[in-house]
Every structure is written in structure tokens, then in C-alpha cells.
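Below you'll find the structure I mean.
Only one protein chain is missing from this complex, and each of the others stays in its spot.
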Amino acid sequence: MAIPYIPHTREDRREMLKEIGVKSVEELLEPIPQKVRLTRYLDIPPQISEIELAHLMRKLSQENAGTDEYTCFLGGGAYDHFVPGVVDHLASRSEFYTSYTPYQPEASQGILQVFYEYQSLICNLFQMEVSNASLYDGATALAEAIVMAHGITQRKKVLVARTVHPEFREVITTYTKAIGMHLIEIGYKDGVTDLQELEDNIDDETSCVVIQSPNFLGYMEDVRELEKITHRFGSLYVVCVDPVSLGLITPPGEFNADIAVAEGQALGNPIYFGGECLGIFTTKREFLRKMPGRLIGETSDKQGRRGFVLTLQTREQHIRRERATSNICTNQALNTLRAAIYLSCLSEEGLREVAGLCLENSHYLMERVKKIPGFSLPFSSSFFKEFVVKCPRPPKEINKILLENEIIGGLDLGRFYPELNNSLLFCTTERRTKKEIDELIVILEDVKWARP
Amino acid sequence: MAIPYIPHTREDRREMLKEIGVKSVEELLEPIPQKVRLTRYLDIPPQISEIELAHLMRKLSQENAGTDEYTCFLGGGAYDHFVPGVVDHLASRSEFYTSYTPYQPEASQGILQVFYEYQSLICNLFQMEVSNASLYDGATALAEAIVMAHGITQRKKVLVARTVHPEFREVITTYTKAIGMHLIEIGYKDGVTDLQELEDNIDDETSCVVIQSPNFLGYMEDVRELEKITHRFGSLYVVCVDPVSLGLITPPGEFNADIAVAEGQALGNPIYFGGECLGIFTTKREFLRKMPGRLIGETSDKQGRRGFVLTLQTREQHIRRERATSNICTNQALNTLRAAIYLSCLSEEGLREVAGLCLENSHYLMERVKKIPGFSLPFSSSFFKEFVVKCPRPPKEINKILLENEIIGGLDLGRFYPELNNSLLFCTTERRTKKEIDELIVILEDVKWARP
Amino acid sequence: MGETLIFEKSKRGRRACFLTKHRVEGRRLRKLIPERYLRRKALSLPQLSEPDLVRHFTRLSQENMGVDSHFYPLGSCTMKYNPKINESLAALPGFSGLHPYQDQDTIQGTLHLLYQTARLLQEISGMSKVALQPSAGAHGELTSLLMMKSFYEVKKEVRDRVLVPDSAHGTNPASSHLANFQVITVKSNNVGEIDLRDLSHKMSPRAVCLMITVPNTLGLFEREILKVSQIVHRHGGFLYLDGANLNAFLGITRPADFGVDIMHFNLHKTFSTPHGGGGPGSGPVGASDELSSYLPLPLVGKNKDGYYLDHDRPKSIGRMRSFYGNIAVILKAYCYIRTLGRESLREVSESAVLNANYLKEKLKKYYQLPFDRTCMHEFVLSAKDKKEKGVRALDIAKRLLDLGFHPPTIYFPLIVEEALMIEPTETESKETLDSFISAMIQIAREIEDEPSLVREAPHKMPVGRLDEVRAAREPKFTFFNKET
Partner (left out) sequence: MGETLIFEKSKRGRRACFLTKHRVEGRRLRKLIPERYLRRKALSLPQLSEPDLVRHFTRLSQENMGVDSHFYPLGSCTMKYNPKINESLAALPGFSGLHPYQDQDTIQGTLHLLYQTARLLQEISGMSKVALQPSAGAHGELTSLLMMKSFYEVKKEVRDRVLVPDSAHGTNPASSHLANFQVITVKSNNVGEIDLRDLSHKMSPRAVCLMITVPNTLGLFEREILKVSQIVHRHGGFLYLDGANLNAFLGITRPADFGVDIMHFNLHKTFSTPHGGGGPGSGPVGASDELSSYLPLPLVGKNKDGYYLDHDRPKSIGRMRSFYGNIAVILKAYCYIRTLGRESLREVSESAVLNANYLKEKLKKYYQLPFDRTCMHEFVLSAKDKKEKGVRALDIAKRLLDLGFHPPTIYFPLIVEEALMIEPTETESKETLDSFISAMIQIAREIEDEPSLVREAPHKMPVGRLDEVRAAREPKFTFFNKET
């Protein structure tokens, strides 16, 4: 079997070799020392045809059982929000997805304009002054924010709320250890950051304070109080948010965040095992030149026609090399495109609807679940689409029972918070219906007696 | 809820009404007599949102169980041939599927060239001189062929082999009754048309002889002998073929067919409950001006650049009205596009491979099934991808058992041929694997004793 | 510069797809099937790598205007926006993977949708029963005509004529002819409606039906529709509706309510399914009680075991095609109707009418409007007066291409000289309409000032104006010179 992706016929090869003036491709490989040449085939499986590949992949996809089949109450940073049909259709235009970083703006006005629109949409949603055109994911965006804060303040101490996504905290630990930063975690009280503990730890060595709201446990932080404490010490205020919540909830620009980041998957990207992420990164204009990532700016041609280009590239690795603000090159452009389409499709009212439904659903579920004997609510703070439920049986067992009923249950919090080891984090997006929530409740009502 | 597909704001409406000079849309409806106006809402369900629609349709699609889940041995005119991934991707380019009949060639060179390429591909595959750009399906193509033969010969008698697809025969009956044609069916012997019976019935009143090969039962007709008999009486030879078979099997142009038609679904179109059809229609150049359907021709612009246009439109309804060769207007263009991509993708070798695999699979199955006690082969003629098996139990029961094993069994022939009421028509496309056929055999071996 | 033909890109030995490593050849092949059945003449299908194949068709697509990229006011064709979600849902493997002969229990989802779609169309039209099989409008026409033929055959009435207005679409007379009826043309009067006198004169006991289009192809509602219906019925004939223009009055009036006995729908027009570069469409037929037993085989029925395909309908005209219709189109139409629902279907038509009248009012100062009346969802201009400058409707159409618009339908209906038939549809915004108006005004000015610019258009397309006469005179239909 030859290869459908290589066009050369024997004839082509012969002609080309002749033009080059060699006898064989082998001759072209001459610069590769004989000593390091492979003298056998790679030990990988033999070539398969498209028909076989399709069969194999279909089979494997069926060995999974995800949110397309089961009802999902799992959140914790990856969400099965609804994705309007237009998003898939438009994002799969091959002019978009088979292009690359728009180094040649005249041949890339389409994607450049999309990025510019994305930046504008995000700035408006976050009420921040500048947004880049994406980083890898929310966690690395947060890590880059801390690195950037370091660059600005030249301070090494970082206070991180324990209510920040545990995996995000792991990532910032990995990133900041190298540059010798010192991370201190601030505990929580009633599900939100303990302000007193923050006050006790902050000082003028503190580079930044890092919080998330709604936080990992679903609750709303007191973002304004936190801001006051942070800025009192000249520290930067680094905030991680849920972009979907911003349809209703105070955006970071309204409470004077210095850097606001988010995981953008929920904006029109499939949940995909956490693998269709996009790091949203915004800041104030004063920090512009310290900012990581690509930026698209407006300009014009000689005839005065508007156009868009990559700009302030002098911050970037391909020009500034070791003095760049970040090492990022390839980013999450296609996910950015999806986010731009999603936000444009929903518009303000649509996003309010999504946020409103999330809020209603989660509160309906909360009202129902707290009445089930054995279940209780450990925290009383306000929440958005997620909240913590204390369970009468090990969460693992409950989830197993739910799974048998084609329900993907909440997140077993013991994994990340040993002190919450008997608790589940339930999440309801706008996709959950009253009927589905009622079905969940029926099972939870019986869960005490059910076989695991 | 407003409508996502209508852009008008209240403001827009107001401005437009003002420009028109009326107060309300109601005024614009004035030409509609009050007496016939609806004074209530239509009694249809209330508007649903995209999220609800998607949920509903997913649920309904899951109430089906088709060839994507089960192994299919069902043929009889609709086939689950493999469709390469490129076909879907290219056919879903919206510039193609949201356009219409290319009345303005300068704005439609893309689709016109595709049709021209399609015509060329089909002519080459069929070895016929002209192909139109599609009719509705194989059955209506056959009916149009008979109507056309009538137009050419001015004779009213038609001989139709009983081995022609039963539904096709029903359709030609419906079509030709109106014009007072007289259909006589010619029986079969050993699975193929009875030549003697044909000889006994043909005469110089016979407008055309209609056969299918491989025929509905899967067997190869003696196309050359049939040709001789047909042409001896000045009748036209109308042949229906399986386009996939032509990768290996004699094309109609090689045995002097006058009109050759086919169902084109198998060329890159999903099986879709028989709903993604395309009528292939080819003939000799001498009959060009009697031909139904759209034709694309090559031409050029003033600068000598090549281009493609709808041509010989004087045959068509929009110009010739009641003297048109057919009433067809909207055809199956998108399916034609898929067929063109499919044939170009597979190319000659690929089509040979498909045909070869069909042939091998069907003969492997035949060898295995005939050894199972109770099963037998009523016919010994050569066949392509389908053949008839006589069963030891009612076919309905066998198929039920197969279905429980996630196999879609053969076609219960009793439905169309009472004399074959204990027989199944098995089909194997290139998608069937040896393993799947072996699994079928294992169940058939037990079928005698199995509970229904 | 145009894309070369795929055959011209072919090179022996290239492949875009492989299915298997083993080839069935030579002896092995002949063991399976005797040599005499085998193809002799080798195939000459194009041989390309997958990258080149993809680039070929991608580039071809880019030489094509579609609704998703361009305003496309092609009158009578209702080129409205096609909702994307419907494409996705109709493509679900649970629908696309069904074999038409599968066991009834395994196809309930699809049968449910077919049954419900028919019911929705029944309510929308007021017809008693709807059959979904016909593959397009013209196919629905033929189906209907054959039904009426059967009806009178059963009644043993000799009726061999069909009345067709002079403004009718070409498929109407063509279908009548295919059903072996004699076509009698009924004139339009000076306000663009059916001439009742001529109709009364021509309607007779030998006429099966009048094939009417409402609104007619001038975009005008037949104000005397009740009289028309009376005249036809008085002679025992049927009123047949060509439903291609249903977009004009959804939820406002129903064909049954103005006397229609039988009709076809154009799902691909009214119910917003893509036109696919010329198809597939879908042309369901709705019939009154009197005629519904003649509907083609099979229909979807429902009993206690669920939905089933009903073949047991003895009066039926029989089958009109294989299997059960262009299912994907039907499913998309279903999705569309459900998304609009009770509340909003009427708004579709109201907006379509609003858009057409807006365009009409704005353009009539620059182009002749032969019937200056309130129109429905479309209207017809005439370029007759532009002939002085040597410019024809065709030239205006070509010039529109340069300005980024797909042109209107031209030279139809036949009763308007140099016709330009404009159907904006309800999915277009005021901004789009305004930009089209500007373009039309610009062209009107150009006709005055620089007519050759218009006459020689288009100037900015991949090809200039194509020589259609040559195409017909020296016909070349395939890359291979086999035709001679």
C-alpha cells in the first residue's frame, strides 16, 4: 500500500532526482552519519487503511462513555456547556484550521480579524483593558500571570488561595519554583478565602495575591475586600474567573484586578477530556509590554484600508529570545476562534441566559439535595453553578451507583481536599433539565440503601 | 423567544414600513382576502430552542439502530459502502451546499466544473457517450429512460425483466401507465432473465427491453445475448447497473446499451434509509436531444478562458415547457458532488479494490453458508456482491435472531418474490470483514435450534 | 484563473485512498467470476494524492457563490439561510446509517420524524394527508397529476386537460405533459393575476385541474382566489397549488382555506434546507380527503406497535421513487418547523413580505415595475426600458456579480419582458438589502453613463461572460472525447 498523503509517482521521483543530480534519495541522506542510521524498520504496527482506522477509532470511542450519553453533574474546571451548531460549522472551515500563525497579515486578514474580535469580546466581558490572543490553558495563564507579576514587582512572595483550582495551584508551583518564587497558600472559611489569614500573611514582599471566583468549590469570593487588602501592600491582584459566569457576575475589571485569567474551554469548546482548553489572559494597559502571548492590533495599508497585524512582537520569543516576556509560540488559536464565534452567537442576552440557567439549576439542585436525609451543605456562601454536598456514604460509592443509572456524579473532593473527603462537588450547567435533576435526586434519596 | 434566523429589530421594521409607506405588515397582507385568513395560531407545537431541538433529535436518532452500530448484510439497492472521510469534508463546504442550480455560470464555476467532472467520470465508468448531471434516483432514472425510449421509438410496448429491482418496476409502472405504455414482465431462470421468454415476447412493437445486471437477486445477466435479441427488433436496450461493480464488471457501453442508468447512492453517499439517492443517466450521443435532465458543457469567455455552463437547455422545462424532455428541475446535485469526489478519491485502482472485496466477501460467505445443513443455494449463476440463500426457517425468524446478535440480516425475498418466500438475499460490501462473516456463520449454524 | 480539470491533474500511480493491501486479480479473480463478465476497457479515473484532491475541490468551492457568503435573491427559489444545527442533527449516524429495509423496530426514530413532519405540513396547509416521497417540486407535481388522473379514471370521467397560467413555472406544463395531459394556457390580466374570463372560458369538464401558484410568480397574491376556486370546482375540476411560494403566507392563510384540493410543498425552499447546488430537494404532496387515498406508496402509519410503513393502500397510484424520500431534507425541514413553532412561523412570511416590499419600493424609481402593487415575498422588475442603452436583464445580472451579489432570476416569468425576479427572503437584514439597493442604483447609473461597463460585465469573476451559444453549438460534455 502506498501513502495517500504523498503524491510522488516513481516517475516524479526519478525526474526530481535527476534535476538534483543524484541517483537516489539515499544519496540525499548522506549528511546523516552512517553510524546513527537505523538499519531496521521501526517497531510500530504495519500501515492500516482508512477503513480499518475508522473501524478501530469508532470501537475505541465506544469504549468511552461520556457526556454525550450520560447526564453529567461533574465540573471542577471542565464543563459540558452547550455549544451552538454554528460554532462547529464555522470553526471547521479549512481556511481557518489549516492556516498557521498569521505572520503574513495580507494573507491572513480572516484569522487576524477573528483574533482582534476575540480580544475585544474578552475585554468587554472581563472589563479589562487588554487581552492577548490566548495562552495554553487557564492553569498556564495563571502561572504566566504570576511570572509577569514577578517581572513587574520584582517581589518573590505569592499568596495563593486554597480555593484556587488544585491543578492550577500545582501548575503554578511547577512554573514558579524555577524562578525561586515563594508560594504560600491561604485557607478558606465557609467555602471562601479566609480574609484574616490573608491579612496575616500579606506584606510588602508580596508580589501578588491569587484568587479564583467563583472559586473551585463553586463559591463567590469577596472580591472587593480581597482587592483592598492586596493593593494596600502594593501587591498585584491576580484573579481567575469563570467566563460564563460573567454573563451575570461582576467582571474582574469592575473590582480592579491587575491581571485576570480564565480557562476558556466553556466558551464554545467541547469538553474533550480537558483537552480543548484556552488560556484567557487580560491585564491593564499599563502592563502591556510585560504581557505574554500574541497581540493583534489594528492598522491600515497605504490606501487607508483597515487591516490587522500581529503587534508588539518585540515582547515575543522570536524577536526578543531570552528576554521575551514568555516562551509561548503556538497558542490555542482555533479554540480562540471558537470562543469568538460562541460569544458572538450568544451575545449578551444569550450569555445572561446561560448564566441564569446555571444559577437556577444549581440552586434547584441544592434545595432538593439538602432535604435528603444524610446529605448536608457544609458551606453557606453564595455560589454560581457548583457547590459542595456532604454525603452519608463514601462519594466513590455514590458515584458508582449514579453511573449505573447513566449519571456522571459530582467530583469526589477528597482527592484534592482531604478535609472534604466525604463531600461531592456538584455542577449544573444550563444543559441540565429539571427532569434530569429530579432523576438525580430520586437516586440520591435511595442511595443510603443501595448496593454499591 | 424571537427567531435566530430573522434579523429584524423593531427599529428595522419601523424604518422599512416607513419607506414602503404603510403602517404595519398587516397592511402589506391586504391582497390576501380576509375571508381566507387564519384567525388563530397554527396548531403545531410551540417554538423550541436549539438546545432542546438537539436533545430531541439525539434521542430520536438513538431510537434507531442502524449500520453504524450493527453489522449489515442487507442490500437490495441501498448499500453501506465505505465513504472516505474527504467526501464529507469537501461536500460540506458551504459554498457548494448553500448554492443552487448554476444559472449564472460566472458565479458558479465551482459547481459547474464539478458536474462536468461528474459527467466525465460517469461516461468513463459506464463507457457511455453522454451522462446528464443526475436525476432523482435509480428508479426514476429508469422510468425516464423508458419515457425517452418511447419518445425515440414511438412504440408502446416495454419488456421488463422480473429481476429488475421490484421497487424500480413499481415506479416505472406508475410513470408509464399515464402515457399508455404496456409493460410485460419477463421471468427468470436460475436467477437470471429467461432468454427464451424474452424471445417469445419481443416484437417490432417493442419500444425497449429493460434489464438490470447484476440483477436484483445479485446475479449477472447475459448482457450480450440480451443485447442481440433486443436490437434484432429495433428496440432500445435499457440497462440498469451497479456503479460500484463497474470497477470490475463489463460496463454498459461495452455491450451496446442504448440507455444505461443506475442508482448512484453507493458512490460516496450515506445509506440514509434510502434517502440519499442519485439517478445516474447515460445514453448514446445520437439520443442527446431526447435526454432528460441537466447537461453541463464546456465553453469559453471572450479571452478564451475555459468555462462551464448549463447547456442544451432547450430540452428543459424552463424553456420548452410542455415540450420538454422531462419535468425535472431540482435534481440531486449534492449527491452528484459526493459521487464525483468519491470516484476521484478512489480512482480506478480503488474502485477495483472495492469491487474485488465485494466479490471476495460474497463468495466467501456463499462458500460458508452453503455448508450449513438446512441452508442451500437455489441458483448457480455468477453473482457480484449479493446472492440468494434458501433457509431452513422463516427468514423473518432468522433475521430476528441475527438482530439480537447485532447483525442486520439479509433481505426477506418473500416480500417481493412470493416464490422465494423462504429465501434471504445476502449482501456483502467491502466493509464486511472475514471476522464479521464468520460471526454471521456461527449464528446461522445454530439458527435451527435458536429461540426466535 | 480557473482551476484545471481533475483529469488534467491526474498522474498514473497516485492514490488518494487505499482500502486493502491485497488485490483480487488474475486467477484469483477468475475463480470468482467468469472472464466474460469482466470489464475490458480500463478505467481512466483521475489519479491524485489526497492533498491534491482536497485542494482541487476546496478551490472549486471558492469559485462558487452560496447563501453563506453572498446575498442570493434568486426569485422563486427562496434562497434563505440554512440553519447549521439542522445540518449537524440530520447527519447523526443514527439517521444516516439506516438501511431502508431494516426491521421496523430498529427504525422507529426515523419513522416518528417522518410521521410528525407529515402532520406538521398537514396543519400548515390544511390538507388532510401528506406524502413525503416526492424528491422535488416537479416530482410532487407529477405525483399530484397522476393522482388526479387515477381519481377520474376510477370515476370513469374523461378528463385530459390541465389548465396552466401563462405565468406558471415551466415544471407545471412539463409535468402535465409527462402525465399525458394536454396543457391549456390561461392568460394573466393587466394586474398580473389570472384572467377570470379566460379561465371561465377554458375551464371545462375535460379539465382535470388548474395548476395555480399562490402568490403567483409575479409575487402577487391572487386576490380573486375564491372565484378562481369556484370556477374550477364548478366544472368538477381540482384546484392544484404549486406550493413553491408558501414562504409568503405561513400561518397567515392555508391553501385548504382558499380552495386548494391538492398541492406540493418545496421543503428546500419554504423550510430552509440547503439547495445543494441544485438539489436534493423534497416535494411532499398534500391532498384533500377526496384525493388522499391516491397518494403514493408507502405512507408512514401508526398503530399500537409503533410506526410502520403502510403499503396497504389499494387506491394509491403506486410508487413514485425507490424507498421513502429524501430523508435528510425532510429531517431538516422538521427541525426548522420545530425551531420556529406555533409562535414564529407566521413571522417568517411577514418578514419575507416586508423585505420584498421594501426592495420593491426602493428600486422602482430606477427600474420599471410592470405591476406596481403590494407584492408578497418577491416581485418582478423589467429591464425593457434599458434596451435603449443596449442593456438587457442578463447584463444587469452579470454586473451584479462584480458588485458581490448573486443576481435575481432573469427572463422568468415569461410574461414580463426582460424580467428580473427578486426574492430577498426573510433571513436578510436591512443592511444587506440596503447594500443591494445601492448596487442596483449604481448599475442604473452606469447604464446611463457607461453602458458598456454593464454590457461587458462581469469583470471581476474567475471567468468573463461565457459563450453559451458555443456550448450548445459545439457540445462537449466530457473530458474524454468519447462522444464522437
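Each chain carries a letter (A, B and C) given by its place in the written order, and its residues are counted from 1.
Note that in this section a contact is a pair of C-beta atoms (placed from the backbone, for glycine too) under 8 Å apart; a residue touches a chain by one contact, two chains touch by 3 or more.
As the structure is a computational prediction, the values presented were derived from the model and not from experiment.
The chain omitted from view is touched by exactly one of A:L198, A:I211 or A:L357, namely A:L357. Listed by residue number, the positions of chain B touching the unshown chain are 1-2, 4-7, 9-12, 47, 49-51, 84-86, 88-90, 94. Of the residues in chain C, those that touch the hidden partner chain are 9, 11, 14, 49-52, 54-55, 58-59, 62, 67-69, 80-81, 83-84, 427-429, 431-432.
Throughout what follows, only the chains that are shown with their structure count from here on.
With centres defined as mean CA coordinates, chain C is found 46 Å away from chain A. Centroids of chain A and chain B (each the mean of its C-alpha atoms) stand 47 Å apart. Distance between chain B and chain C, defined via averaged C-alpha coordinates, is recorded as 19 Å.
Looking at chain A, one finds that residues 50-51, 84-85, 89, 94 touch two or more other chains. Within chain C, residues 14-20, 48, 50, 54, 58, 83, 85, 87-89 each touch two or more of the remaining chains.
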